[in-house]
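For this view, one protein chain was removed and the others were kept in their places.
The first chain written gets the first letter, and so on, giving A and B; residue counts start at 1 in each chain.
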Amino acid sequence: MKICVCIKEVPDSDVPSNKLRIDQENNKIIPIENVSSIVNGFDLNAVELALRFSENYDDASISIISIGNDLTSDVIKKPLAMGADDIITCEDPIIDKLDIYGISFILSKIIEKTGPYDIIFCGRHASDFDNASTPFGISEILSIPLINIVKNITIKGEKLLIDRVITDGFQTIEADLPLIITTGSQVGDPRYPTLRGIMDASKKEIKKITLNELGISELSIAPKIQIEKLYFPENENKVEIIKGSNNKEKAINLLSKLKEEGVI
Amino acid sequence: MNILSVIINENETFNLSSLEIFSFIDELKCENKITSIVFGGEKSVIAKIPCDEIVYVPLNSSVALNPNDVLFSIDKFMDNNLFDLIIFQKDDISNYVSPALSFRKKIPYLPDVKKIISKDNKSFKFVRPVHGESAEGIYSVDSTSPLIIKIRKSSFEPKQLNENEKPVNEIILNKNLEKSFKIIETKKIKPKGIQLDDADVVISGGRGVGSSEGFEKIKELANLLNGAVGASRAAVESEWIETSQLVGLTGKWINPALYFTFGISGASQHLAGCINSKNIVAVNTDPEASIFNYSKYGIIADCNEFIAEVIEEIKNMNKRVVQIV
Partner (left out) sequence: MAVPETFFNIFPTWIGVYGLAITMFSISFILFYKRVITHISNSIYNLDFSNIETKFKNVLTNGLFQKKVLQRTSFTKDRSGIGHVIIFISFLSYALSYILFIFADSINSNFSKVVLGTFLKNLYLSYLEILAILVFIALITALIRRWILIPNRLKFSLTKKPESIIIIVLIASLMLTHLLTESVNHLIKPETAYSFNFISEYLSKPFKSLNYDINSYILLHDLFWWIHLTIILSFAVYIPISKHLHLLVSPMSFFFGNTKSSGIIDTPLNLEEMETFGANNLRTFKPKQIMDFFACAVCGRCSEVCPTNLTDKELSPMHFINNLMQSSSKTEEDLNIGVIDNQVSKTEIWDCLNCGACVNECPVGIEHISPIIDMRRHLVMEKSEMPKTAESTLLSLEQGGHPWRGTTFTRSDWHKDLNVKTISDNPDAEYLLWVGCTGALVERNQKVIKSLVKILNSANVNFAILSNEETCTGDPAKRIGNEYLFQILANQNIQNFIKYDIKKIITHCPHCLNTIKNEYPALGFKAEVINYTELITKLIDQKDLIPTNETSKTVSYHDPCFLGRHNKIYEEPRDIVDSIPGMKRMEMCKNKDKALCCGAGGGHMWIEESNEKRVSHLRTDEFLETKSDTLAVACPFCLQMFEEGISAKSQSDKEVKDIAELLEESIEENK
C-alpha cells in the first residue's frame, strides 16, 4: 500500500492579524517577529488520516511530498516524526511565484516519478492563500478521482467507505483505489510526535528533486494568474466602548442602546 | 461577454443568495449575455432569474447529488456553448466543481472574489481575501481568454428576481459513470434550536468563555433573545459546544442583525464568517483585541461576569414589560 501526503510549509496561522506584515517583494504575509513557520494545519490532519489508514496494512509506506522555496528542514520533517517514512522535496525560487496550475503540475510530476501511489492525501486548503484548488489539479492531471473534506476511511473488503463532511452533515461514500483524499480538521488532532520519532526523523535524509530532473521548463509553468499586490484592507470601523462603573451599569447601557436602535 | 452562471439547489428550494452572482455581473459593467444553468429548485422561481437564458437541470431530491455528475454535465454543456466567464458561488458542490472544471477545461480559476477593481481590454483585476481573511490581494487575470470565478459569499447584494417568468430550457443531469464514486448515505444533522443560518440574533462564545458551563450562559442568553448559539474554533476544539455551531472561515458564514460575542479575540478566520453581520457587539478583557476593530459596540469586561449581568438585565426588562402589559 503506497501512500503519499502533499504538505506545504506556511507561516504560523496562530499569529494574530495585528502581528503580521506584508513582504511586498515576495508577495507574502509573514509574522512581524521571528516566528517559526509550520506545516499547514490541514496537511497535518491529512498526515494523521494517512497514518490511521496505513495501520490497516502491514506493508504500507507513507511518503511526504513538499515543494517550495528554501524549505525549513525541521518544520517539514514533522510528518516523519509523526510516523511517515520518507520525504521528497522540490525547491526552487520560481515556485514562490507560481499559481495553482504550476503547483499542481509540479506535484503531479513528482507523484508520477516517485509513484505510482495507491492513495494520495492533501489538506483541503493552505492557510496562506486559501485556494482549495491544488488537489483538484492533481486529480485532473493524473486522472485520479478525488473526494474532499474527508473525516474517516474504513475498509470494506475490496472497497473503501469514506466519511465526507458536508454542510450540516456527513456523507458516506464507497470508492475504489486509486484516490485523492483532502482533509479538514474533522479528522481529529494530528498525533503528537514521540521523541523517538523526532530523533529518527532528524536523522533521515530529504530526497531532493530538481525541476530539471522532473523535465519541467519554466515556460510550461508560467503563471496565468498573478498577484499584483497584497495589503491589509482599510478598516473604517469605529467601535464605541460602552462605559459604566461596573458590569451591571455597562450591561444596562448596552441594552438600552441596542433597544433604541431596534436591534432587540 | 458570454457568461455562464452556475446555481446549485441541493434541497428543493431555490437558494435566493445565489442571486448575488447577478449583482456581481452588473458590477462588471460590460455588455454580456448571461446564461444560467440551474441544478434543482422550483422551476417557477427559476423562471424569474434575471438573466438571458435559463437552463434547468431537474434533480431527484431522494438521491444525493454527486459533484462529479454536476461537473460532467457542465463539461458537456460547455462543449456545445462557448463562454468567456463562468461564475460559481460558495456551496458544497460548487466548491468541488469549480476548481475541478478549471483544470479539466484548462481555464484559469479565481475563488472568493469580493470586489472588482478594474476591467480593460487586457485584464481583469479582482480582489480576494488571503491568509485566513486577514489580508487582501489584488489579482490580475487575462480578460481575453476564458475565466472561472467563484464569488465570495455576502460580498454582493442578491439581485431581485424578475417579475415575469421566462421560458426555461430543461436538460437532464449527465451522470459520470467512469471516474466517480458512489454516495451511499447522506446524513443531515439538524442541531436543536434555532439554526445559525436563519437567526436574526446570534450569541457567540470563544476562548474567553473558558468552559462548557460558561456556554450554558451563552445558550441561556440566546434563548432569551430568540437567537442561535455560535462559537469560535477555540471553543469548538475545547469541546465546549458542538462543531455544528462553528462560525468562521471553515464553518458557518452568517449575517444576523445582531452578532454578540463573548471572549472572542477576533482572529480573521472567525471574522470571515461573521463580518457581514449588521451589528457586532464584542465583550473581551483585552482592549487591544482585534474584534474591537470590527464591532459597533465594545465592552471591556470578563465575559462570564458580563454575560450574567446582561441576562439579569434582560430578565428585568422582560419583567417590566409584563408589568406594563
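We adopt the following convention: a contact is a pair of C-beta atoms (placed from the backbone, for glycine too) under 8 Å apart; a residue touches a chain by one contact, two chains touch by 3 or more.
Fair warning: this is a prediction, and the values are worked out from it, not measured in the lab.
**Q** Among A:Lys2, A:Arg52, A:Lys97 or A:Arg191, which one is in touch with the chain left out?
**A** Among A:Lys2, A:Arg52, A:Lys97 or A:Arg191, only A:Arg191 touches the chain that is not shown.
**Q** When the complex is taken as a whole, what residues of chain A touch the one chain not shown?
**A** Chain A touches the chain not shown through residues 12, 14, 16, 18-19, 32-36, 38, 189, 191-196, 198-199.
**Q** Just checking the interface: what residues of chain B touch the absent partner chain?
**A** Touching the missing chain: residues 207, 234, 265, 285-286, 288-290, 302, 305.
Operating definition for what follows: only the chains that are shown with their structure count from here on.
**Q** Using the touch rule from the top, collect the residues of chain B that touch chain A in their complex.
**A** 64, 68, 91-92, 95-96, 99-100, 102-104, 108-112, 125, 129-142, 179-190, 201, 225, 237, 243-244, 249-250, 257-258, 265, 267-269, 278-279, 281-282, 287-288, 290, 292-302, 305-306, 308-310, 312-314, 317
**Q** Considering the complex alone, what residue numbers of chain A touch chain B?
**A** Residues of chain A touching chain B: 11, 13, 16-18, 20, 22, 27, 29, 99-101, 104, 124, 127-133, 136-137, 139-141, 143, 145-148, 161-162, 166-175, 184-186, 224-233, 235, 237, 239-242, 247-248, 250-252, 254-255, 257-259, 261, 263-264.
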